[in-house]
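Quick notes on the structure that follows.
Every protein chain but one is kept in place in this view of the complex.
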Amino acid sequence: MMDQKVIALPIEKTTLIGQRVKKPDAPDKATGKTRYINDMLLPQMLIGKILHAGRPHAEIVSIDVSAAEMLPGVHGVLTGKDAAGLKFGFVRDNVALKEKVCCEHDEVAAVAAETEEIADQALRLIKVQYKDLPGIFSPEDGRKTDAPQIHDSFPENKSLHFEFRHGDLSAAEAASDFIVDDVFRVHHVTHCCMGTSCAIADFDDNGKLTIWSQTQYPYNYKMDLAPALGIHPGDIRVIQPPVGGAFGSKLDVYPYEPIAALLARKTGRPVKVIYSREEEFRSAPTRQAAVIHMRTGCTRDGTLTFRSADVLLDNGAYTSWGPTIPVVMMRTTSGHYRVPVIDFNAQAIYTNNPYAGSFRGYGNVQTTFATAQQMDMLAEQLDMDPLEFHLKNAQKSGETTPQKAFLRECALDECLSTAAQASDYTKKQKQYALERDQEGRYKKGIGLASAIHNAGGAKIHKSDGCGTILKVDDYARVTVITGASEIGQGIDAVINLIVAEELGVPLEHITIVNNDSDIAPWDVGVHASRTTFIAGNGARRAAVQARKQILNAATRITGMPAEDLDLRGGFVVQDSSGTKVIKLEKLLRRMHFQPEPELVMVTDYYEPNSEPEGADHISDHSAAYAHAVHVAEVTVDTYTGEVKVDKVTSAQDVGRVINLMGLEAQIEGGIAIGLGYALSEEMRLENGMLQNPRFRDYKVLTAPEMPQLDLHFIESDCSEGPYGAKGASELPTIVIAPAIANAVYNATGIRFRNPPLTPEKVSRAIWEKQQAAREN
Amino acid sequence: MSLKTEINFRLNGRPVTVEVPVTMKTLFMLRDVLDLTGTKYSCGEGECGACTIRLDGETVNSCLMYAVDCDGREVVTIEGLKTAEALHPMQQAFVDHGAIQCGFCMPGMIVQADYLAENNPELSREEMCRGLEGNICRCTGYTKVLDAIAAVVESGQ
Partner (left out) sequence: MHVIENRYNQVMSEIKNYLSPHRLDDAVKAMADGDVTVLCGGTDLTPQTDDGLKEYAGTLMNIRRIDGLAGIDLTDGKLRIGALTTVTGIMKDQLLNELAPVLIEAADQFASDQLRNASSLGGNICNASPAGDMIIPLLVLDAAVELASWQDDTLQTRLVPLDEFFVAPGKTVKQDNELLTAVIFDKPADAFVARFRKSGPRPALEIATVSIGAGGKLGNGSFKNVRVAMGSVAPTPLRARRVEAALEGKPLDADSIKAAVIAACKDATPIDDVRASAWYRDHLVRVFTEEVLNHVLENRN
């Protein structure tokens, strides 16, 4: 728990919390000065390039690299035998270089050369003989009894399995007056980070590895990378230069990284591996695709009775963080609204498709697409005002879910009411439903969806903590060394703000160091919307320690009690009057240059008071939970099938707004990614091969397609979060897609269970509906 | 080795002479020969706009343009916008309005935004959106980018 002594700054006295704070690295990014990892050069650096198999399932009969090795300018060529036995990955099913091909982008060889041109030429000189094997391109096919086995260690292509049950399902089914039963097929999409994947590796003469990486989880990254190289994790130094996005794609080790290191080890020189955009599309991890068979029941008066989900996951060729999403999927199944009986089952099956990692919204995007639409469907069957139905089943503060998630501060009902009122949802929903079958090319629709997500971390690892080291120097300049990674999301601005608030120093006098694992303390990584909450709490605790030390020193020097003092504008001041007592930097120098010197150097490790996720999946695994509600307003062109999103009204429980500008930015960006998922993004795989590996054919959102946004922030004042804040950045991506699907239903009367709702898909469904109506 | 030729052009206000392979693209000349890494490679096929530069006052995708075509022309990159004393107003606006997150797309975005604002002092929000069609951002949802441009247009800079 937070140190509640009077010396900590209470919320009423804050001046920066809730303000708009600029991102400290923005000026350099605006001028092009920032050197991203993609821009980096090191002395004597070689370029590493990978030969990808280009076929989904094959034995490598022979591989001849002799011509490549002899090409002038080539310093090293590696193949599968150089990585044999060095298994890595969640279930140790992957190696850096393959001796068998299990998916299109599998890495069969790698070269390091003096220029990219030479590396490309060398790749062309490598001769590989393949024996193609029959491929598996869906989990349904992977389960068949005659299906070829992809990995020796995983019979029947069975990968991970998860289940959770609570209560008597048959009794709940029997007690239900309405049951909706649907299969949702959610698709492969990819992160499209603007900076393509890149790693630079260099071994020193003691055999220690330095790797410049885009990773967003630097410490466990060492643990995951080490086995791929046969070295000790402690001998890996991870440096994190600025990156061009991550969004979850860098929460695991992917083969290009150990390949860079293996090439560096082989050649004795630094090696940079960087993907082209086409390579990125084909090789980067995807969002997890799934077939979700979901059933939700309720009684006549609108009380939810049960929710069951049977999920089949396309594991892809290797197991990364995609197939672990059921841990979150079941949380949504059991926690999205008050549901007394739960039955959840998920099975991942290996295929020869590209494989999935984490992606913003992690499993909740997929599940809420189903749960939020089923809520919409039940409301219709009940002929009940949808808002009333949602509110009836919305949990209140203090409730616990069947998985023991404790909703200490819950603002779902406030989010529902706020969003519905601001958008005039109830009236429009009725009106558009009535207008649906009238003549007219353009149909308006409005759809509401809510979501619940972790907002205080997720204790799925041995620790969910973050370390912070803080020092204040003789000029009252503060350095905060945090384990939290900055991936563009703005934790730098948040920490700046918190520390400036507690220590009363200008924002510009704070430096954040967080990009070297030799220097910064442990953090589990950027995921689960945890960084503001956990790193923010860590920074606050460290700053409060420093504040306490400073004010105690001020007491000794001035005789004024610490409770009567404050830190403001670079001064120690008298709290009630604001009168300046002593300049902070002067005080610090006096503390330093005394017979027993006292410097301000504090450390903190913040472990949230959540419970570890156990095998039974019953635990309060996050220190907080939050809700968001989106109301989406669309116009459907029933001729072309184009869905134009006119407006999105969002009401989100953020606990407390810390950096208003950064928070808005994260919500806006999260919505954009979710809109792409809902309407236009799709990896077109045919027999495991990606047909659209370019922006021309893979549609991410551009400026003209962004709707008008009306954002509302509900401050539930989370008792555990920094100044009451909760995590926020995944919810917008999670909740927008079902809001869109519900809106399109309102406009057209057609329920779309398989995103994306492309113009072709929508126009075809409308046409088929019209055909069916004509035939009757 | 590829055939090379010498070109002379003005780059960010200064004359430059450089020898380039005839098939090299302007983007890679800027990044790899001239060490101006502000302009980014993100797709290499003119779809994402991260490589946007000003060529004789108009914006183009430098990843498509052959470097030899710079000969005799005026090239301005993101590095050429600011003065020694201050950020360019468009750059400052992007900072002030929180339009920058990971920032990778921003050099191209800012160059394009500046071009739009310069060409049309009465740029509407809709025209701004259309003008940014060729610039992809994955972080921001474009909202604060538009706010920043609107602020510059309004202030008449």
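When the chains are written out, they are named A and B in that same order, and each has its own residue count from 1.
The rule we apply is simple: a residue touches a chain if its C-beta (ideal position, glycine included) is under 8 Å from a C-beta of that chain, and two chains touch if they have at least 3 such contacts.
A quick note: this is a predicted structure, and the numbers were derived from the prediction, not measured.
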Legend entry - From A:Gln431, A:Ser463, A:Thr635 or A:Ser763, residue that would touch the chain that is not displayed: A:Ser763
Legend entry - Sole contact to the chain not displayed, among A:Thr303, A:Thr511 or A:Asn692: A:Asn692
Legend entry - Residues from chain B at the interface with the omitted partner, ascending: 1-3, 5, 21-25, 28, 31-33, 35, 41, 44-47, 49, 52, 55, 58-61, 63-66, 68-69, 71-72, 112, 115-116, 130-131, 133-135
Inset, instruction - Could I get the residues of chain A that touch the absent chain, sorted low to high? - result: 41, 43, 45, 47, 114-117, 120-121, 124, 276, 639-640, 680, 684, 691-692, 696-697, 699, 702, 704-705, 758-760, 763-764, 767
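By definition in this document, only the chains that are shown with their structure count from here on.
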Inset, instruction - Take the average of all CA coordinates in chain A, do the same for chain B, and state the distance between these two points in whole angstrom. - result: 30
Inset, instruction - Would you tell me which residues of chain A are touching chain B in their complex? - result: 20, 22-23, 25-27, 29-36, 38-39, 191-196, 242-247, 276-277, 487-490, 661-662, 664-666, 668-673, 694-696, 700-704, 706, 709
Legend entry - Residues on chain B engaged by chain A in the complex (per definition of touch): 31, 36-45, 47-48, 50, 77-79, 81-82, 87, 91-92, 94-107, 110, 126, 128-130, 132-133, 135-146
